[in-house]
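One protein chain is absent from this view; the other protein chains keep their places.
== subunit A ==
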């Protein structure tokens, strides 16, 4: 303000008009220049970058859709399908394209008439699914429902109706633990494999059992379809198609008929049964019941169904044949006898059974309270005398016994295409030192002599034991028909086997403990050994009061019932094991083994027996499972409806 050097320029109308003209020229020039810039920019996009954008437009327009390969069949030893594919109509949700979730779900529920349980499952899957992962809504739809959804697809973005194939297990629950099931690949599967096939709607991977282990041969190679699609995923037209290559058929050693029969014959019991061919080691049946229905698992099961299966004390989700570990109890006695013979014990040496065996200050009891009197080896096996084995096994020591157990397959993990095996324990002095840092005691030996104590085996091992006893060969169990047969000799004196097999025949046919296993097929005798595995410890006090009856004992505490055997007794062809969990002495394993082996010689007779039994159980497996599910749902809804009115005291 101080030194204002010049006066403000005086602007006249003329000067303003001149400024206007000049600036309007500048404005016009700028506008022309900007127009040029826009034209240049457009030229850059459409000429210089034309190739790139053409490709992008093309990849927008053309969608490469994989055609999921048809999964290879799983067939039984005679070629009968145990897992196959059925054409089906399905509806999936693609989370990425799903915008108006609630509206779309409501529309789907209405169109497909889905129960609330199913909707809960879909919602939950949607939350867990990564954006690219299709969530199955419904499968095996009747055509009308599928068509109803297809018709409305343009208004339901994110919904993908499709025609495809679904896995079908004709025998349902009977094969569940053997074949496993299939399902949509999980996010983890996809991250591991990075294969776009995995996120193709309708594509399934094996989730358990053979389906999981044999994923590679069963999968096949996908086909591809190039199609023009809109941004919403609606198909405009197909451009070209390359067909898929279906997966390989896998043939099993299993006999589907026997598998199904044995599963049904298990009845309402919780347990497992395995049948092995004594000539080849072929597994003819491997059953674990109760089981889930692999068909409904493959569709994606509802929350309620899963809850019910998880809550059941019969463990339908567990493959008991391979993952159930049990004290084998008296079923080890023939094997133990073999160990005794191998160690030089004479078969005719007698031991006096008085009903109890003194060790230090305590007593070990025989299962027969009054005692068996004097018994030789065959008698001890037939009567399942505990005292004989206490005495004799104590004489040879645990380490020789353990060696024989291992030779017959206990503690072994077999080379089988299964998801997992728990191989149990064959205890010996070194094992105890390693595991507990303690010395092996005579009491431990006495327990092991009757298959109790530390010893644990899975039912498959017991079946292998029976098959090796029956054949005298170190049979390797086989599940895949194309695998080589391995039957090396066990290197045990055939005389010894003759003694033990005769005694086992006596168990069933000669007044022994397994009379209920006697077969009604003319000319065929069954040989075997019963067993009971104690789950709880019976105290001295309880023994004095009288042991509780099975009906008075809670399920979890009842004894396991076991049976191993083979037939025909004189020239064994088939061996088996049956293990019933917590069945006590109400239902025993022996008749189940008998009927399973009977089926192999005279299927009609076996079916007749079963038909009568099934009537008593309330129908066949699917009928009973349905009834159980209904009862469970009713109980759950009832509990929800009536809150804590009555509290148990």
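By our rule, a contact is a pair of C-beta atoms (placed from the backbone, for glycine too) under 8 Å apart; a residue touches a chain by one contact, two chains touch by 3 or more; residues count from 1.
Just so it is clear, contacts and distances are computed from a predicted model.
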| item | value |
| --- | --- |
| Chain excluded from display, named as in UniProt, from "Peptidoglycan glycosyltransferase MrdB", "Multicomponent Na+:H+ antiporter subunit C", "Imidazole glycerol phosphate synthase subunit HisH" or "FtsX-like permease family protein" | "Peptidoglycan glycosyltransferase MrdB" |
| Listed residues A:64, A:151 or A:236, member touching the removed chain | A:236 |
| Of A:13, A:240, A:348 or A:439, the residue in touch with the unshown chain | A:13 |
| Options A:46, A:241, A:354 or A:420, residue touching the unrepresented chain | A:46 |
| Sites on subunit A contacted by the missing partner chain, in the whole complex | 8-13, 15-17, 19-21, 23-24, 27-28, 31-32, 34-35, 38-39, 41-43, 45-47, 49-50, 52-54, 56-58, 60-61, 228-232, 236 |
